[in-house]
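Of the protein chains in this complex, one is absent; all others appear in place.
By written order: A and B. Residues from 1 in each chain.
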Amino acid sequence: MSNPTVAADTLKRQPKRSRFKSYIRKTWPLHVLLLPAVVIAFIYNYIPIMGIVIAFKDYKPWLGLGGSPWVGLDHFRYLFEYPDGMQIIRNTLIIAFAKIVTQMFIPVIFALLLNEIRIKWFKRTAQTFVYLPHFLSWVILGGIFVDILSIRGGIVNRFLGMFGIDPISFLSNGDWFRVTVVVSDAWKDFGFSAIIFLAAIAATSPSLYEAAEIDGANRWQQVIHVTLPAITPIFIVVATLSLGRVLDAGFDQIFNLYNPLVYNKGDIIDTFVYRVGLLGSQYSFATAIGFFKSIIGFIMIVISYRLAYKLANYRIF
Amino acid sequence: MRYYSNTYKVFQVFNYIFIGLLSLACIMPLVHILAVSLSSRDAATANIVNFIPIDFTLAAYKETLGNDNFLRALWIGVQRTVLGTVLSIGITMMAAYSLSKENYRFRGRNIYSWYFIVIMLFNGGLIPTYLVVSNTGLMDTIWALVVPTAVNVWNMILMLNFFRNLPPELEEAALIDGAGHFRTLFSIFIPVSMPSVATILLFTMVMHWNSWFDGIIYMTKIQDYPLASFLHTIVVKENFSEVGVDLAALNQISNRTVKSSQIFIGALPILLVYPFLQKYFVKGIVMGSVKG
């Protein structure tokens, strides 16, 4: 963004033509390496992005993209003027934010714990097992969760019963519903998310550990002074990018678990859009809400990008 | 050899127990699905199977493995995953390499970065994307499944950060040797970044293996569906009443055992990939290859 001006400053001394020539001579391979990605992104992402105009139109298939009438911000207004609109947005933010935080820290902690495991087969088996749930869709898991969380003899409530705790209606009590959603999401994906941190730990040079050991650091100190700093950059990257999903509370999961009893605490933007869509394909409305979510996500990423740069002096991209 | 404090030993015991239990909690659903797939049809419909098959039978597997549609979908799923991963990884690595250069060495880098960040967040929605895919002639070809998804910005950013954290001496050494950017990327950067390359590889494969929606939209025939799309069609909840019930076919209507066997077999290939890639997560590979 601010880049061309910076570029202009550093190159002031050379005449314009040769400045450009030398720039090209030095960097052309870098541009070429980027070319395939730029072209594909242009065709399959940027051209379709033009379709966002239907967010401001009342799209009718027989009128086409161009012929449908403009309606301005009507579709956005619909969400905000909807009686439960604010509640839905609040639910989305709370659930999404809780998920972002758990999905940031649990995988890191797990990766650190797993890194302390010395028995190789145990480590590998555990690593493979925790990654399993990622491959089961919520359509299937939804039914399984209704069973294990049942108040009529579900595993979880039977377990709690051993400690004298009364059965908890995890899926029909709004507050418990939120907890259930966040915990089950963490359970499903922590193993998969941890891979990234395991890779970062694996990429840490052993010489750093050797040096620390020579300095007399014990295992705890090695974790704090070597492992943690090694994964911090990746952690910042993951955290920043996940903030872009602050309005994504996880449609598939909520859709397969929620019910009218928890609408007030568990209904999110995406499930709302889905239900509206059932009354006829409301592409304009869906596109408008998608656009709204993108803008908020984009703002979040820009802010956290700047913050990371200011506070940690780290450009994540 | 090494000295470990007592607290660390206690910690280790708890750590093993904790991770062991966690692992168990994670395989339970798949064990359940396996048990259902090995049970009788009535037991499965009544949902009384937990982790041990009831009225053990291999009938579901016999049926699944004798189902040409399933096997074909499995094969297309594999093709899609391999082709899509190769394409996406190649494009992503190249882009990530360029973007990992410092601003002062690659002016214009920032423009590229934001160019990609935008597409990570914004998309035009179903209809415009469909129109472009169909007008570029990809409909009903495997390319419709691998080309539009080839640029994965998330992986690109992750990779550029991994590249950036490589020791700077690596590249300097390469440049002194007279290697160009292409050679530096392919013969130095990628080989020394195997843990991260393996990560990205895995993510891409998983993404391709799990994607079902594009298969349904861009393929007009069920015979061309990749496995994920095929599985989606069988797990989706059907309202039998809406379709109209054929009295004669009732006993075939709820085939939970067969569905479970298909889900189980469908999950196997991608589960087996991970242990295979795990050897690249072994410590020290970076320095080892630099020294060599």
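Throughout what follows, contacts are C-beta pairs under 8 Å (C-beta built on N, C-alpha and C of every residue); 3 or more make two chains touch, one makes a residue touch a chain.
What we mean here is this: contacts and distances are computed from a predicted model.
Per the UniProt record, the absent chain's protein name among "Cytochrome c oxidase subunit 3", "Thiol reductant ABC exporter subunit CydC", "Fe-S cluster assembly sulfur transfer protein SufU" or "ABC transporter substrate-binding protein" is "ABC transporter substrate-binding protein". Shown as candidates are B:46, B:82 or B:175; the residue that touches the absent chain is B:46. Among A:105, A:263, A:298 or A:314, only A:263 touches the chain that is left out of the view.
If you put the hidden chain back, the residue from B:12, B:57, B:103 or B:233 that touches it is B:233. Residues touching the missing chain, restricted to subunit B, are 41-43, 45-48, 63, 66-67, 69, 126-127, 130-132, 134-136, 216-217, 220-223, 233-234, 236-255, 258 (touch as defined at the top). Residues of subunit A in contact with the chain left out of this view: 4-5, 42-43, 46-47, 50, 60-62, 64-66, 78, 82-84, 143, 146, 150-152, 171-172, 259-261, 263-264, 267, 272, 275-276, 278-282.
FYI, only the chains that are shown with their structure count from here on.
Taken together, the subunit A residues at the contact with subunit B in this complex read 1-4, 6-7, 10, 23, 27, 29-31, 33-34, 36-38, 40-41, 43-52, 54, 65, 110, 113-114, 116-117, 122, 124-137, 139-141, 144, 147, 187, 191-192, 195-196, 198-207, 218-220, 233-234, 237, 241, 244, 283, 286-287, 290-291, 294, 297-298, 301, 316-317. In the complex of the two chains, the subunit B residues touching subunit A come out as 4-5, 8, 11-12, 15-16, 18-20, 22-27, 29-30, 32-33, 47, 90-92, 94-95, 97-99, 101, 103-104, 106-129, 131-133, 136, 147-148, 150-151, 154, 156-158, 160-162, 164-165, 167, 180-182, 185, 193, 195-196, 198-199, 202-203, 206, 210, 232, 235-237, 263, 267, 270-271, 274-275, 278, 280-287.
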